[in-house]
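All protein chains but one are shown in place.
So, chain A:
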Amino acid sequence: MSTTTTPPPGVSEQDLARLAEHWGERPSLRGWFSTVDHKKIGRRYLVTAGFFFVLAGLSALVMRTQLARPEAGVVSPQEYNQLFSMHGTAMIFLFATPMLFGFGNFLVPLMIGARDMAFPRLNAFGYWVFLFAGLFMWASLPFGAAPNNGWFAYVPLSGEQHNPGLHMDVYALGLLFLGISTTAASINFIVTALKLRAPGMSLNRVPLFVWAIVATAFMVIFALPALNVDNAMLFLDRRFGTHFFDPSGGGNVLLWQHLFWIFGHPDVYIIVMPALGIVSAVLPAFTRRGVVGYPLIVLSIVSIAIISFGVWVHHMFATGLPQLSYSFFSAASTIITIPSGIQIFAWLATMLLGRLVLRVPLLYVIGFVVTFVLGGFTGAMFALTAFDQQVTDSYFVVAHFHYVLIGGAVFPMLAGIYYWLPKITGRMYHERLGRWAFWLVFAGMHVTFFPMHLYGLFGMPRRVYTYRSEPGWDGWNLVSTVGSYLLAVGLLLVLVGVVHALRRGRPAPPDPWEGDSLEWATASPPEPYNFPVLPRVHSLHPAWDERTAESVRAGATADRILSDGRRTLVTSELDAHPERAVQMPESTLMPLVLAGALLVFFTSMLFAWYPVAAVAALAVAATIAVWLWPSRRPDEELGVSG
């Protein structure tokens, strides 16, 4: 951490010292557990989601090893079921969304010129819940008790009768637990972007990445409850003998699927949208110009968010569709092509009109465009009914959605990691190492998943632990497996690159890329208070705008220092007109305690220790009461809550 920032002209040494005192934390263990700093929380999200990605990736490697040759015996069928279920569940729920939320946590306050999220303690709470829920789910794997019915867990196969043991209880409870975190983070993103934008950052100057995160958060708010209701019903059916999904008691198995896909349709957009936001954020720095068609992209972001709910309607009127699993991917990818096509054309135009700087982040952006477009293309193929009969639940589908998910989410994330690494760590990455990693990842991805189209077409079903030797299956499966190892080596090199940067990397200047948004107007890594003077925004590219820099210099005498407390500025929703300064909460252990109490609650529910669960529920209520109890700090008299 750089501790000796020279104050901008007009900011006194005392102001800076006071800011550091109000926002800084002592580097103690307690400080580590109690921090509410969005940058630290964002980093933790990134690291934790990365860790779950490694676990899910290792599961995939074991599967690919098993499938390398016909009739192999690396894992048993039961183990294989748990592996692909945990792989899919973790990739979707514990990696993709949390990773993107990690970027959001680190970046949104910086990009909008605020000093923290709107609800910093809620933010810390969301992280702890994510960590605990992830560990809760992964911990079941070594005991052979992991979810074993795929990531969409269809009843009746996931019901008590067909699936005794803890497997699906872990799934239902784990996702309910995790949902608390995702909801909390989403509310926080929306309110932060609405109320904490720097003065002058009217809606038409909000960075595209922030737009994408907010649209995603809205989708979560309205999509996730369906999954929660579903899982609550599943758990009640399994454990307490209710009949929501049980035809013999008047229930209906299709109810599970309907509720699941009411969530699941928007979920594709929930994953891909913030990743597209990363692309829009990375491009200006490597094309030396603003992204073409800002209003069009905003429009497309908003319409994706709305369309994703339009698909609900398609779902609610469709009767008993047996192959929902992939009509999901097909419907989603067909419709997403229109607005995301707009974005892709805008990016291509940006690249054509700009001056390309072919650094690693841009390589990943190009890799993303290529892969994602291919994935969209195979998605459109499902629209042909005859074709679609042939490939239902085959490896063709697996190939298709990995093109969409790896192309559409993982590549942009990797672009983001390289792009923001200097900001996050204060260190530059090693360019050559980064390039090697990119080519391995890119080649590995295509070598793994392209052949899946082929043996999928030849009829190899998904979710089988082994297969008989068949012409067209053996060789290509081996190629896939080799590819997955290549991919793994590439990802390992990414990790090596990060560690190398942390250990040996050149110290990063505040703005190594000449980026256009406000995070580049801070130190690398940013001070705990983010901005000594809260900036005033005059255009869409504040970091390229002399007036913003001028406002920081001149504004030093005005009210945007707010050094007399742990404060940030609240502005109006539409035109970001300053309204008041608010006192932000201090570090506290409460979020950790609350998440811990919830962990006890869910664990005791899992093992049917109901008295313990009741005690934990009381502890949860008590913790919330203590957390919210108004302190007598004079600042509270300002009418600040949080």
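One rule holds for everything that comes next: contacts are C-beta pairs under 8 Å (C-beta built on N, C-alpha and C of every residue); 3 or more make two chains touch, one makes a residue touch a chain; residues count from 1.
Going forward, contacts and distances are computed from a predicted model.
Only one chain is not pictured, and the protein name UniProt records for it, out of "Cell division protein FtsW", "Molybdopterin-dependent oxidoreductase", "(4Fe-4S) cluster-containing protein" or "cytochrome-c oxidase", is "cytochrome-c oxidase".
If you put the hidden chain back, the residue from A:P9, A:P77, A:G165 or A:G241 that touches it is A:G241. Residue-wise, the contact with the chain that is not shown comes from A:H258, picked out of A:H258, A:K423 or A:H541.
Residue in contact with the omitted chain (choice from A:A72, A:L299, A:A380 or A:L628): A:L628. When the missing chain is restored to the complex, the residue among A:E431, A:E514, A:E550 or A:E579 that touches it is A:E579. For chain A, the list of residues touching the undisplayed chain reads 118-119, 183, 186-188, 190-192, 194-196, 199, 221-222, 224-226, 228-229, 232-233, 236-237, 240-244, 246, 249-252, 254-255, 258-259, 262, 316, 536, 555, 557-559, 561-562, 564, 570, 572-573, 578-582, 621, 625, 628-630, 634, 636-642.
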